[in-house]
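Can you read through this structure? Questions will come right after.
Note that this complex is displayed minus one protein chain, with the remaining chains in position.
Chain naming follows the written order as A, B and C, and within any one chain the residues start at number 1.
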Amino acid sequence: MSEATQTAGGVVPPAVEGIRLAKAFGGVQAVDSATFSARPGEVHALVGENGAGKSTLIKLLGGRLRPDAGEVRAAGRKVELHGADDAHALGIWTVFQELTLLPWMTVAENLLIRREPRGRLGLIDRDRMVGEADRVLTWLGIDHIDPRALIEDLSLAQRQMVEIARVIIQDPSTLLLDEPTSSLGEKEVAWLFELIQGLRADGKCIIFTSHRWNEITSIADRITIFRNGAEVGTFTEIDEDRAVTLMTGRQLEAFYPQPPARAHDRAVLEVEELAGEGLRNASLTLHASEILGVGGLAGHGHRELFFSLFGAQAHSGRIVVDGRPARIRSPRDAARLGMALVPEDRKTEGLLLPLSVRANLTLAVLPAVSSLGLIGGARERGLAQGMVDALKIRTPGLGNPVRQLSGGNQQKVLLGRWLLADSRILLLYDVTRGVDVATKHEIYELMMRLAGEGRALLYYSSDAEELAHLCHRVLVMREGRIAAELSAPGITAEDIVTAAVRESRAAD
Amino acid sequence: MAKWNAALLQPLERAGLNRDRRRILYAFLAAILLFAVGEIVHPGFASPGSIGAIVMVASFVGLVAAGQTFVVLIGGIDLSVPWVLNGASILLVTSSLGQDDRAPWALLLTLGMGAAAGLVNGVAIAFLGVPAVVMTLAMNGIMEGLTLGLSGGLTCGACASYAPPVVADAVHGSLFGIPSALVLWLVVIALVSLLLSFTTFGRRTYATGNNPHASYLAGVNVRLITILLYVLSGLFAALAGILLVGFGGQASLGMGDPYLFQSIAAVVIGGVYMLGGRGHYLGVAAGAVTLVALVSVLLAMNMPDYGRNIIYGIVILLLLLLYGREEAED
Amino acid sequence: MPPIDTPAVPPDPTAAAGGRRPRRGKVTHFLGQNVGLVLALVMLVAAIVLYCAVYWAETQSLPGNFELTSTVNNTMPLVLAAIGQSFVVLTRGLDLSIGGTMDLANALAAVHIHDSPGSMVLWSVIVLAIGAGLGLVNGLLVGVGRLQPILATLATLSIYQGIAIKVLPQPGGSIPPVYTSVLVNPFQPYALLYVLLVALVWYAFRRSRIGVAIFAIGNDEQSARANGIDTVRARVTSFTLSGLFAGAAGLFLAATATAGDATTGNGFTLTSIVACVLGGMNLFGGRGSGIGVIAGAFVTTMIVNILFFSNIDPLYQSFYEGLFLVVAVVLSTAIGRFLRRSR
């Protein structure tokens, strides 16, 4: 089962292996009998759709999760990883997608946490710590980051670099990187790849996940494709079309539905010179029946754009809804104008996990199901059930806590909430992230249907592929501005990524 | 242990008793258990008269705890209860001068004062971002200073007035053989439960308590809800003040002092989650009865004061650990 | 561990993004990152100035050695209690049992400390150990029993108070004068040394592994765990430290009083929180400085002094106190926000 590499010195076992690993979360099988292996001295890319189980696999290999079944091996020996420390002891280090930096502590403190230089009386010598951190940053070529700065005050790209730096200086023998480039610009990516190549030359094993195909092909020695929680295959050479087919289980064209023809040319949302924290004079126009994509690197103002439009962030500029100037100072204002925001993090920003499916669905339309403030039980159930049926939300019952639902169904509940409110301008922020493939497809279909009904969709996705296939137009944001506008047909994911990283500086 | 627990819980779960409802059940069971223990150590403790008296006393705690429940449901706390209650009791007698015909206005004024104190708390917490602990603590001091200062330390001419007879009768009288203070409490229990479980306001309260940010993004006016909940807390503290005046006949300084600790304890015993979002007033009502029954059992046992403090703390800890164990099971 | 000896990684920094930017000075960073502390110190200075002004108006002289000594001595218990509280506040908790722990420490000290140096040292250590032990119990309830801090300590407060009354049923006992003069010398402000000591302890805490761990769980518990920090141990330690300092506060309270009273500690539960808030501690954890907390404790005493000399109707005093608290918190929040935004 386990593969070994034949070298001059003899048989070198794989650096790290996962054998028939399985892991489920609340009924959802995130990883299902997955087998994976990576050698020392190679860069191994792990690709797959969002929700294919890559992140879970990385957590299993990195000791953050314990498998329900199967085993992890390091350097050929079966290991029990009870926590990060166990993995670290074996030289396995991970950079997670969710940053694990401490926001109100300095870069130096974060870089050297638990290995701070001690001075007299065994106390941490802060000056030396800063000096050491400065040395590390300089040596890694990221000395534009001030070691005394608070993490809170850094840009997302800088934080990502600190997170990577923190692991690199541990001298890992196996390095796991979960989407390390999602918030990095061109130069930062080049910086990272140079680091990775250096590590490879030194015989380290690097495993990383990414959504950017050109990055993957430019640096990976081998590629393992994941789908539905298990590996599909490992390749040294594969072209993108084939890879996408393997990832999605269907032809590229078949997987993404065609956006409906735009029936209207009526502008429903016009935004001029929108500015605020992280947002610099963004202007855009959204039409009825249109799916307007928004893309770019993480941390370049998308979130701020969506939240400002929805009234959840202070902003200046002009917003016109349906031809009438609108003052949107709170989500309630926005909702009243027929707008809806489906945020990326449904667990912390969207749903009320312990509350019932019913309560979550009707939260934005409570006045409609109540009279004199009293909720009409039957009416509420009727509306909620209607939406559950319409969106094919799989739930044991209306009264069950929404926590018990799978990610995709949770996302549908959130969409359903705003559909009940009959919102005509839907701000969809990375709604397919962490959603299983089947549900993802359903969400695409739903988006098309909604656009077909004349609703306007502003759609941000971290997956350029999605934007390329689903949108009428795509706006690419960079440093809080709209940097480029691409129009269908003929948008490709490469175009989007290129526009996003072009001229991009390491944002400071 | 875990299995054993699960085996025990499953039938309950199937009977529609989810965790929150189970907690109400526990609070009631604890009260019943205490009455049983009381009867053993002190025969006569569980007689109808005795239970009635304890429940009646519990109603005062229960009313203050209703206000506390509202703010705890959004993860807040109201430390201004003691002097809002005191202020209300003094305002009632000084404005009514013990006369029935002035009573309606005096009652309105008093409730209005409670609401106003809650309003200031709510606005400072919702808009100025003052932590609830700090704001309500300061409000307690502000109300104390104002009450003492304006009444000249309860030496004002009107300060000697009695509660209007209509108020006193409302507390001491009875309706269909049930003491009317108790009837009032039952009405409050019904209304508060209705408000929390069946109205849009209640739904938004739970939503806010569970996740204020998500609720805000769903169009809930989180600030307004927050303010209204603190207003309600002030209102209930004032209502308790009114009842206490009716109960004791006159206002006195320091009337509200015991009600802070007790209202919080009742909320805790009643199974309301201190970080917000979960819990029912029915449980809190049971918690208030449990608490007063506990104190009364200890009084009946002639337990010295230090022992009372210790047992009091231990019982709360045991209940918390029981709830906490269930939390882990989920 | 320094990475210089891993030459495999590119030694050429020019390949990387961005050029070296000039570093901002240490002091600039410190001020920008410790707005709460700076504001607390400013508030303290303002309070002292105001105090001197009203003092002058009343007595036509300036405060002297006696005023300094008594102010420091009277504030010492609060300084210690507030520092204890701050360890728990750093982890997003509150320790309501501080008053109970102080009561018990106070009672034990008054009952057991006798006139021999041996008994003084021995019982001081025992009392501190008991304080730490009570804190440990809180910590275990919160860290291992997973109870919310505010609830667990509300229950233990009642228990600790009960034990304190059992130990010392009525005010009494006595503290040898030697003990008093060592801790809170009535004639010279030697207690400033303890303030300094507390500041040094904080300094050391801030630079210790466990300090980093406690700050880390207040920053982001999950991240802290991901960084391999034993969050349970850190939490338990924060409560233990809180208990230890509450124990010390009880000793100082007994020393200033020269006798014991098992109820005098009660008020410190909430005053310690107030001192933390005035000292710029963030109640949501992870941010704050013990030095600020010390300043916060002294501000509360200064307010006592200022109101004393400004002829205010005593019946309204709580009103002014409450008002001051709200205004101070609202203002410092606003100023802090403004400073951060304008940076």
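To be clear about the criterion, a contact is a pair of C-beta atoms (placed from the backbone, for glycine too) under 8 Å apart; a residue touches a chain by one contact, two chains touch by 3 or more.
Here is the rule we use: contacts and distances are computed from a predicted model.
**Q** Can you match the unshown chain of the complex to its UniProt protein name from these: "Heme exporter protein B", "Monosaccharide ABC transporter substrate-binding protein, CUT2 family", "Dihydroorotate dehydrogenase B (NAD(+)), electron transfer subunit" or "Phosphate transport system permease protein PstA"?
**A** Missing chain, UniProt protein name: "Monosaccharide ABC transporter substrate-binding protein, CUT2 family".
**Q** Sort by label and list the shown chains the missing chain touches.
**A** B, C
**Q** Who touches the missing chain here, B:128, B:191, B:275 or B:299?
**A** The one listed residue touching the chain not shown is B:299.
**Q** Touching the hidden chain in the complete assembly: which of C:83, C:257, C:281 or C:295 does that?
**A** Result: among the candidates, C:257 touches the missing chain.
**Q** Who touches the missing chain here, C:195, C:251 or C:274?
**A** Hidden-chain contact among the options goes to C:274.
**Q** Looking at B:92, B:167, B:195 or B:244, which makes contact with the chain not pictured?
**A** With B:92, B:167, B:195 or B:244 as choices, the missing chain is touched by B:244.
**Q** If the hidden chain were put back, which residues of chain C would touch it?
**A** 55, 58-60, 63, 66-67, 70-71, 73-75, 77-78, 99, 110, 157, 161, 165, 168-173, 180, 184, 186, 253, 255-264, 266-271, 273-275, 278, 299-301, 303-318, 320-322, 324-325
**Q** Name every residue on chain B in touch with the hidden partner chain.
**A** Residues of chain B in contact with the hidden chain: 38, 42-45, 47, 49-50, 52-54, 56-57, 60, 79, 82-83, 137-138, 140-141, 144, 148, 152-155, 159-160, 172, 244, 247-258, 260-261, 292, 295-296, 299-300, 302, 304-306.
Basically, only the chains that are shown with their structure count from here on.
**Q** In whole angstrom, what separates the CA-based centres of chain A and chain C?
**A** That gives a centre separation of 42 Å.
**Q** Determine the centre-to-centre distance between chain B and chain C, using the mean Cα coordinates as centres, and give it in whole Å.
**A** 32
**Q** Can you tell me which positions in chain C touch chain A when the two form their complex?
**A** Touch residues, chain C against chain A: 1-4, 6, 8-21, 23-24, 26, 29, 33, 204, 207-209, 212, 215-216, 219-220, 222-224, 226-229, 286-287, 343.
**Q** If you look only at chain B, which of its residues touch chain C in the complex?
**A** Within the complex, chain B contacts chain C at residues 124, 128-131, 133-135, 137-146, 148-149, 152-153, 261, 264-265, 268, 274-275, 305-314, 316-317, 320-321, 324, 327-328.
**Q** Quick check: in the complex, which residue numbers of chain A touch chain B?
**A** By the definition above, chain A touches chain B via 310, 312, 330-332, 334-335, 341, 343, 348-355, 359, 363-364, 366-367, 370, 373-375, 377, 417, 421.
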